[in-house]
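Below is a slice of the complex: some chains, not all, each in place.
Letters A, B and C name the chains as they come in the text, with residue numbers starting at 1 for each one.
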Amino acid sequence: QSAKVTDATVAFLMPDQASTRYEQHDYPGFAAEMKKLCPGCKVIYQNADADASRQQQQFNSVISQGAKAIVLDPVDSTAAASLVKLAQSQGVKVIAYDRPIPSTPADFYVSFNNEGIGKAIADSLVQHLKSLKIEAGDGGLLQINGSPTDAAAGLIKKGIHTGLDTSGYPILAEYDTPEWAPPKAQQWASGQITRFGKKILGVVAANDGTGGGAIAAFKAAGVDPVPPVTGNDATIAALQLIVAGDQYNTISKPSEIVAAAAANVAVQLLSGETPKAETTLYDTPSQLFIPAVVTAENLKAEIIDKKIVTAAELCTGRYAEGCKKLGIN
Amino acid sequence: MTDISDGAVPSGELVLSLRGVSKNFGAVSALTDIDLDVHAGEVVALVGDNGAGKSTLVKILAGVHQPTSGTVTFRGAPVTLSNPSTALNLGIATVFQDLALCENLDVVANIFLGRELNPLKLDETAMEVKAWTLLNELSARIPSVRIPIASLSGGQRQTVAIARSLLLEPKLILLDEPTAALGVAQTAEVLNLIERVRDRGLGVVMISHNMEDVRAVADRIVVLRLGRNNGVFYPDASNQELVGAITGAADNSVSRRAGRRQAQSDITQEGQI
Amino acid sequence: MTGTIKQAPPLLDRSDVRVKHETGIGGTVSAFFERVRSGDLGSLPVVVGLAIIWTVFASLNPIFLSSNNLVNLLFDASTVGVISLGIVCVLMVGEIDLSVGSISGFASALVGTLWVNQGWPVALAIVAAVAVGGLFGCLYALLFNRLGMPSFVSTLAGLLAVLGMQLYVLGSTGSINLPYGSPVVNFGQLLVMPHYVSYTLAAIPGIVMLVTGFRTIARRRAANLSAPSAGSIIVRAVAITLVLELIVFYLNQDRGIPWMFGLFVGLVMTMSYALTRTKWGRSMTAVGGNREAARRAGINVRRIYTSAFVLCSMLAAFGGVLAAARLASASQQAGTGDVNLNAIAAAVIGGTSLFGGRGSAYSALLGIVVIQSIANGLTLLDLSSSLRYMITGAVLAIAVIVDSLARQSRVSHGRA
């Protein structure tokens, strides 16, 4: 066992604001675990606001500040290759986080699996439709992807296609939402509702924001009940929509778990240890967490009971009634 | 004309009085130590070479520029003309040399700018009637008062600027080369107008390079040279005197040209005879 | 002097022999064609551009012209349209506000927090959000008037700072659902005018035109000025009423006219009145055309700038509230992306100059309808993102080419 680090600088670089998880869960989780493992260590947090060159600046900057390990959630998975090279040439460890860096192996990769997420939400929706005995007939599904300029969105999109292509439900139309913007998703969905009307059996949306936009479009068109709509990220707003019966599913990302794992890996790497890898992805030793799909059925078990969100946060005002139905108090 | 020149100090109230006014633009001293008095019912002509500082002085009185030093007294009380609306509120109306019209607005809007009738529901008809009345008074030839200033000729614009200044009930009117772009008829009307305004007891400051016009309406002629006072004259002063004071030399291009032309025409006439 | 007046022909404004005048209905018509020929068309070219866009989209997918889809279009146009109306104000005085997107997002976040999370009455929350928006306008005006900071820079700084505030306010929750079924969300998503209301409202412009038109004729005749013929006024009033009622009739086939769109149009008409028929509007135009001339005319130029900035940011905040109502949610992405650019572009496409002194409230209406038509039409086609961007760009250019051509001809006819 080599000497445990006591005073190193570790950087935690996140890609964007589009998902609130990074600032609300990942970073706090990481910081808390680091505090536990290495109270003398310093954690630098940066968010690149979806800008690959800003991320490069941040990367350079944390190296200037003496970071010896960098947890990197790349804005652009391909472009991040050069960051890894740069770090390794200076003896700095890089832990790929959330999104992989395929072309140049980092020292470790810890993540939920984005492609897996895409497949999971699609599968869950398909299963739901089948269980309701809804025939494809001349109907089908809408697919709302993330930003066309976001590599992670590309992975989710790929996963959704894997899930849907063999489902028997055709994709009526598909849309890449610029900047993941919910109003854009709403506008597009409105158009499809006029186009396809009752033929829309469900919507696979790549995250909760775009899913919320689709729900708003159905509501605005007076469609009742709203066909099942997926999400991803388990934002409180989305959980509330699930409680209210407006959204079908989302993905619970108790990102604190992944973040804690990343902190462990970082400390091990800094201490000269080799962290235990469960699997290898893109030649990188990896630890992949399988995120849970959350629907009304398992919301209490996955979210409340696991203390990811408290009942008080979730069951405000008009959602109290729905909560009660799901057995949440 | 000669009936005024004998009294050095006119009888009316002292409307405006400047003492030791200077204005620097960076390293350039545009005005140095200027004194000037204007009385009610008096037309003071301000003459001087190009760049002598006449417009700068007018702009100081209109609140456009602030003097670097010196005092301005208006109707007995010292005033600070910190912006144009102060000057307008005191009753100082100005026609600027650069006209200061809004090219994107039409003639009516320009004439009434800042003094529109019925602020919450502009009375366009009344304003248009008044605009035509003012313009006709000035013999203006303007095809329509509903076209933007940008499509007017130089003289038409100047007429509009003059019409603007008649809208107020001012105590003092400053006219910076009001007839420079005007036709002969319009010039005559403006000179008439200046006389009428003077007779109503207003003070008038007029800048002009046309000595004939100056002599026709001015009660007193104040000469500026290179930003300094360079003498006060009366309308009966000779052209030679005035031009000498303006250019600062008895031997100047005007006198030389006059001399040459005289000589030439003598020769021609001799030849013809 | 009396001589001049004696020589003048009876009408004060018809004394110049060089000007051709057309009278009566025939005159109106031929004057119209003369104007078309010389390129002096007002907003007609953009309308033509719009017609082309509509025809193409309708031929690609007939649903585009379904009244249901058009009603969607009107809902969507209203939110950014209100923001664009504020942009018209700052453009009129030759300034810009780059922060309208952020302010709209911040306002929606505020409404979400204050109303849903803090339990304030919704009206109070909206008023608070709009007031806070106004504060930013005050700040820009202060920086502009006192320090002479160019609005491009101050509002760029504002864009970033206000976005930070939006993220901060939403920090703990991410995004906030506005309750479905609440009046505000219904207003943003569902509420349409009862048919008799929309038919009545559509008749009003024509009536106003008739009444004021006849009053103007009477007053101008009395003042010895030329006056438009009663016939031409009637023709115009009837034409506009017919067109409006037809539109209303068509949209009433489905849901009908959204109240939110009615509100937007109401704001546009109020702003148009304020800009063209009040002293304030005259001063705005003057300041935008020639700031120094306006100052010399005694206009309180600073106050005018302040009013423009404050109005702009208040309308931006209000537009943000409407956007939140439309989406039933206040999110971190609200107001980001192309909200800024769309709001400014709508005003410019509609014909308001970026350089001040020239523009109209209707440009916001026209411009946003163009932009939303493109967006809406494209959602009905199955296109890849890359194609979608390329086509949006191309169609935008086409919509404006018609206008540019008309302007060219106007310049060459000495009408610029």
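Just so we're on the same page, a residue touches a chain if its C-beta (ideal position, glycine included) is under 8 Å from a C-beta of that chain, and two chains touch if they have at least 3 such contacts.
If you're wondering where the values come from, they're calculated on a predicted model, not measured in any experiment.
Enquirer: Given that a single representative of each chain type is displayed, how many copies of each does the whole complex contain?
Expert: Beyond the single copies shown, the full file gives A x1, B x2, C x2.
In this text, only the chains that are shown with their structure count from here on.
Enquirer: From subunit B, which chain is the farthest off, judged by mean CA positions?
Expert: A
Enquirer: Any idea which chain sits dead centre by C-alpha averages?
Expert: C
Enquirer: Distance between subunit A and subunit B based on Cα centroids, please, to the nearest Å.
Expert: Once rounded, the distance between the two centres reads 75 Å.
Enquirer: How far is the middle of subunit B from the middle of subunit C, if each middle is the mean of its Cα atoms, in Å?
Expert: A distance of 44 Å separates the two centres.
Enquirer: Could you grab the centroid distance between subunit A and subunit C? Build each centroid from C-alpha atoms only and quote it in angstrom.
Expert: The answer is 39 Å.
Enquirer: If you look at subunit C, which of its residues touch at least two other chains?
Expert: Touching at least two other chains: none.
Enquirer: Hey, what residues on subunit A touch two or more of the other chains?
Expert: Residues of subunit A never touch two or more of the other chains.
Enquirer: Quick check on the complex: what are the subunit C residues that touch subunit B?
Expert: 1, 4-5, 8, 12-13, 16, 18-19, 216, 219-220, 223-225, 277-280, 282-283, 285-286, 288-290, 292-300, 357-358, 414
Enquirer: With touch defined as at the start, can you tell me which subunit A residues reach subunit C in the complex?
Expert: 17-18, 20, 23-24, 148, 173-176, 178-184, 186-188, 190-192, 194-195, 208-209, 212-213, 215-216, 219-222, 235-237, 240-241, 244, 246, 316-318
Enquirer: For the complex, which residues does subunit B have touching subunit C?
Expert: Going by the criterion above, the answer is residues 62, 64, 83-85, 88-89, 94, 96, 100-105, 109, 113-116, 119-122, 125-126, 128-129, 132, 136-137, 139, 141-146, 151, 164, 189, 192.
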